[in-house]
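Take a look at the structure set out below.
The complex is shown incomplete by one protein chain, all other protein chains being positioned as in the whole.
Let's look at chain A:
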Amino acid sequence: MRALSLGRWLRAWRVPPLPERWHSTLPPQQKVSVEVLDHLEHLALVDFRDSEGVERLQKAIQFADQLHEVNTDGVEPMDSVLEDRCLYLREDDVTEGNCTKELLENAREKVEEYFVAPPGNIPLPKLEERDSFLQGS
């Protein structure tokens, strides 16, 4: 299964410019190496495809790096704003299901009542088979 949504999202995403005053204190901007890129693409099954995508990724990382500026010493990390709420417990009753038809309506391909997917995960092309534009980065 290849998920392209993140790649599309990254390509479409405009990274907001960094505030002037932070430029000085940020860690020096790191180039995204081919190996890191390869690892990320495998993890997320995303194809960054072209140099523009890679540049956008680099900017996204830089944007997220701003978080390092905040001093969090001795602060317990927060999971979510709901973490002090009660976790609702449901009784063990069957209330859903039996909607095969509706579920399969969205499926691009189906066989009888099954969803059809490509066989296993499609491996990304080997590093050396990748477009040459990445070789220099």
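FYI, contacts are C-beta pairs under 8 Å (C-beta built on N, C-alpha and C of every residue); 3 or more make two chains touch, one makes a residue touch a chain; residues count from 1.
The rule is short, and it goes like this: contacts and distances are computed from a predicted model.
Enquirer: Which protein name, taken from UniProt, belongs to the chain you can't see among "GPI transamidase component PIG-T", "Glutamyl-tRNA(Gln) amidotransferase subunit B, mitochondrial", "General transcription factor IIH subunit 3" or "AP complex subunit sigma"?
Expert: So the chain that does not appear here would be "Glutamyl-tRNA(Gln) amidotransferase subunit B, mitochondrial", according to UniProt.
Enquirer: If the hidden chain were put back, which residues of chain A would touch it?
Expert: The list for chain A reads 1, 3, 39, 43, 45, 79-80, 82-100, 103-104, 109, 111-121.
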